[in-house]
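Note that one protein chain is taken out, while the other chains of the complex remain in position.
Moving on, here comes chain A:
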Amino acid sequence: MNRTRREFLAGTAGAMALPLFAGSVFAQSGGSLRIGALNPVTGAGGPYGEGMQKMILAAAEAINAAGGAAGSKIEIFAEDTQTDPQAAVLAAKKLIEVNKVEAVLGTWSSGISLAVIPLTNDAGKILMHTSGAPALSVPPANEKGLGYRFQATNDRFGRAFAEIAEKEGFKRPATMAFNNASGIGNTEGFKKAWTAKGGEVVSEVVYEPKQASYRSELMQILAAQPDVIVTGSYVGDTTIILREWYQTGQPVKWIIPGWAANSDLVAALGADVVEGIISVDSISNEKAPSFAAYDKAYQAAMGKPGTDNVYAAMTWDMMTVLALAVEAAGSTDMAKVNEKMRDVANPEGTKVYTFAEGKEALKSGPINYEGASSVLDFDEHGDVTPDFSASFVEDGKINRRYVVKI
């Protein structure tokens, strides 16, 4: 009872003070900010989901250790999307209705984010996701400006592919895409950027998932005599395609997204087959102190280096930047917090790398959070533009040669 009276007194005192102050005094009386972690723990996103979820928890822990945001401790409610839109919708409903979360963080595939965003929009909550589909930038999906994308759009991936193809002096590219939103998004983005540069795509093919052989698709592509094949693919299908290509003996180079051209691919095929393949990935902001903080947390939680899971770096940033916006708004009201998102993340302001630093720096002026996943500057659609790396497979090792900025 005593505490309630004290809270009441504090509240009254706050209300009588400047209105701006009132919020923070109320909040400091021990409220908590509820956040939903909605990640693909099982299903196609399974390899990433657990790390993503754990990094939201770890970032929240760091924020709470620094005294919380706007006086509120962060409380996380975790759910699994099962990488299935229907399960994700019900999970999001549960988070919003039962757990009363103020924001939903970390949805992964585009199908999931597109299904969840109408719910968060209706409830006036923020959705932060790592999906590539361009539709998530604009209305109807992002009509309220409450959606934030921490991953490069497929379009930007395509632009990076085109930059690299140009830099490597290729003249006759062909594309092969896995038939889903992400696979096609990559190759379409490439085609758009490449034709804008005045180039021509000599052949394109879209293939169905889970086939035992891709020989006919491959023959169709190789018949056009390309000098490079750009793919929007995953590890499993890429393994089959490259093995069958190697058997044909026709010389051609490959540009493959980083989530497919990784150490698993090299291990599956052997160094000879994959020699010279160019692996393109959005890169985390690896030199930044924020990445070091994330890396430490990821090592502790997962026992692997932080570079293993680019999406986990994104969810780490989601929690951190959201908490900074809450701190800047001095309120857990998401309408006010949403207005502050770009203020704390974009340039003009002291560069900060952790929540604790940011909280301190906010007292003296504007800040610019530099994330672990990218420099994290949101454009008018709430999208970020990370840098891309071009890595070459040499003697069974994937070596990064250069960085592409788009």
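Quick note on the criterion: a contact is a pair of C-beta atoms (placed from the backbone, for glycine too) under 8 Å apart; a residue touches a chain by one contact, two chains touch by 3 or more; residues count from 1.
We take it that contacts and distances are computed from a predicted model.
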Listed names "Inner-membrane translocator", "Sugar ABC transporter ATP-binding protein", "PRC-barrel domain-containing protein" or "Assimilatory nitrate reductase catalytic subunit", with the criterion being the UniProt name of the chain not displayed: "Inner-membrane translocator"
Contacting the left-out chain in the complete assembly, out of A:Ala91, A:Leu105 or A:Val352: A:Ala91
Contact residue for the chain not shown (choose from A:Leu114, A:Ala160 or A:Met176): A:Leu114
Where the missing chain touches chain A, by residue: 41-42, 46, 50, 53, 78-80, 82, 84-86, 89-91, 93-94, 96-98, 110-111, 114-115, 118, 122-123, 133, 135, 140-141, 179-181, 184, 208
